[in-house]
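All protein chains of the complex are present and in place, except for one that has been dropped.
Going in written order, the chains are labelled A and B, and every chain counts its residues from 1.
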Amino acid sequence: MKIISTRNLKKYFPIRSGVFLQISGWVRALENVNMEITQGETIGVVGESGCGKSTLGRTIVKIYEPTAGSITYRDPSGASHDLSKGIDRRVEPIFRKDVQMIFQNPFDSLDPRMTIRDTIREPLQTHRLLAGKKAMDERVAELLMKVGLYPEYAQRYPHEFSGGQRQRIAIARSISVNPRLLICDEPTSALDVSVQSQIINLLKDIQRDTNMSLIFISHNLDVVHHMSDRIMVMYLGNVVESAPATELFDNPAHPYTQALMSAVPSWNPKDRKLGQVKLEGEPPSPINPPSGCPFHPRCPHRLALCSKAKPEAVEVSDGHFSACHLHSV
Amino acid sequence: MTGAVERERILTVRNLKTYFRTPEGVVRAVDDVSFHLDRGEVLALVGESGCGKSVTAHSILGLVKAPPAKVDGEIVFGDRNLVGLPEKEYRHIRGKQISMIFQEPMSAFDPLYTVGRQLMEVAKAHMPWGDGEAKERIIDTLKSIHIPEPDKRYDEYPHEMSGGMLQRIMIAMALITSPDIIIADEPTTALDVTIQAQVLNLMQDLQSQYRGSIIFITHDLGTVAEIADRVHVMYAGKIVEKAPVAELFASPIHPYTSGLLTSRVRREYKGQDLPYIEGYVPRAYEFPEGCRFHPRCPKAVAKCSEVQPPEFEPAPGHTVACWLLEEGDDR
Partner (left out) sequence: MEGTTARIIRSFRQHKLGVFGLVVLAVLYLAILFAGFLAPYDFTQTHRNFVYAPPSKIRFIDEDGRWRGPFIRAMKKSRDPVTYQVVFDEDTSSVVPIKLFVRGEEYKFWGLFKTNLHLFGVEESPDRAMLLLFGADRFGRDLFSRVVVGGQVSMTVGLLGTFLSVFIGAIVGSLSGYYGGWIDVLIQRFIELLRSFPRIPLWLALAVILPPSWPSTWVYFGIVTVLSLIGWMGVARVMRGMVLSLREKEFVLAARVTGVPGMKIITRHLIPNTLSYLIVVSTLSIPGMILGESAISFLGLGIKEPMTSWGLLLKQAQSLSELESHPWLMIPGIFIMIAVLSYNFVGDALRDAVDPYRTVEKI
């Protein structure tokens, strides 16, 4: 069952200036993103900074209002709701309980003035899921144990914990209301290498237990590959390629995906590969994106056509879509 | 073009100890660290947050304020010991003979001045150049790192450039004075992979041109494999393993090093649990007694929690501080 689907989702941020903050330009963070996520599935979103992957997560979870396009949410009873123009008052509590998010920076995502108990309790109180202090405390203890922490930690404050522990606490908070969809925005990139894998394993475990869906946003190709069933590669607000995880890594079709994969260090000093990376330049600014294909100024295979027309996504193999003119030439 | 293989030692650090006094207690951020650097090599200091790698770099550069901090031991550069060197003399070394590349290019530049002016400032502080010559040299340097339109970039402000561009300019700034040593503190961590590849390639090119040495500080073993000649792995203020890069990746000995290497997310692990190191990196003011890794170590024995292990040398140029190597006991 689908939980969320988007059609031609766009998000432009206004650039304001002047005394009365008139709009003087737009940051085109998301361009025509189509995606859907079904129960129990993990969608990976990968790309470099500024590619719109975080904006996508935040738009889906309605921190940002979409500029155009639609977001359709299907609640647990099966009814569909259009979220692109605000949320209906009756749907909002259901949606806010059903879709949760964890963030990149564990030093930022917990209120430093609240105890761990209060932090984890907040969603429970907001949705009035449990009555009574005792039931609440038991639930907090249960959640802490579930994420691999001691229940006694409940009365402590965030500053007493390390990055990895804080990320566990953030996970406990987000799963406290049993969401069906968890959006993970770079959940491991601020963590120490030796702790990253613990968090990834924990997320996988929880997903196994609860059949929760994940949208896993990261710049780390290997981590996204490990977590995801399907992967979307984003560049300058566009989804340039999407495919099942293994297929994407075995047969990357879009030149950007290929470049991205070639730039990942090999971890093998006897086979250094960075000298072979042929990608030049840097991503252009989303304020003035290039015409035609967004990747064409850096693309080693560009054609004359590429600067004129934006390529449509083509299904290059079963379930594997890539938006590149090379596929149709 | 290989000349004599004679190695010229350019920096020797002996028993470096950098302690800080904090409200939570004394932080032994760098505790008895010794290593050396030869001309023309890239030495990587690898470790996670709080392992002391950046403090080591700051100590070498004389950027640790002592007091309140305490810096002990020897940092021999040329024929001088830099520990306790007065700030006035340090200024001639810092930026000229030893320069630094920082993690955040955005915050390393002053937003109020053009990039050119800031480069000029560094150049003129250390080199006997006039304005005209300095500008010429700077633009040459910018050209040498493949910056498009160097004349135009010279007059731009930091905010007009991307992070990758600024990082490359910072590298240029570090190179202007042809230093003997460049200390690069996580120079690619804030960059995207594709830009990281460009910056690493650039550093490698320049290093072979200038014959300078690089101390490359990072938490990312992937970049280490790409650029380093020798690797020192740090954990909780100590160097736990020193080895040539190929040997370290092929046969790591210290349990922490092998833990780090196996906790890399590999494609083959898909559908399985990832291997990981138990526990968390200890905080700087509560480093454990004995071997500092023992609470997380899968192979710890009783002795590990009591006595700090000395360095053993299982192979030439490969040292490991771990009790498992005592009495010829390998692995």
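Simple rule for what comes next: contacts are C-beta pairs under 8 Å (C-beta built on N, C-alpha and C of every residue); 3 or more make two chains touch, one makes a residue touch a chain.
Here the structure is a predicted model, which means the values were calculated and not measured.
Novice: Check each of A:Met1, A:Leu21, A:Ala79 or A:Met145 against the chain that is not shown and name the one that touches it.
Specialist: With A:Met1, A:Leu21, A:Ala79 or A:Met145 as choices, the missing chain is touched by A:Leu21.
Novice: Using the definition of touch stated at the top, determine which of A:Thr42, A:Thr59, A:Gln104 or A:Gln165 touches the missing chain.
Specialist: The one listed residue touching the chain not shown is A:Gln104.
Novice: Looking at the full complex, which residue from B:Gly50, B:Pro187, B:Gly259 or B:Pro282 touches the chain that isn't shown here?
Specialist: Result: among the candidates, B:Gly50 touches the missing chain.
Novice: Spell out, residue by residue, where the missing chain touches subunit A.
Specialist: So the residues of subunit A touching the missing chain come out as 19-21, 58, 61, 63, 92-93, 95-97, 99-105, 108-114, 122-123, 126-127, 157, 159-160, 170, 173-174, 177.
Convention: only the chains that are shown with their structure count from here on.
Novice: Can you work out the whole-Å distance between the CA centroids of subunit A and subunit B?
Specialist: 32
Novice: In the complex, go through subunit A and note every residue touching subunit B.
Specialist: 48-49, 162-165, 192-198, 200-201, 204, 219-223, 225-226, 245-246, 249, 259-260, 262-270, 272-275, 277, 279-280, 282-283
Novice: Which bits of subunit B are touching subunit A when the two form their complex?
Specialist: That would be residues 48-49, 162, 164-165, 192-198, 200-201, 204, 219-223, 225-228, 245-246, 249, 259-261, 263-267, 269-270, 273-277, 280-281, 283, 296 of subunit B.
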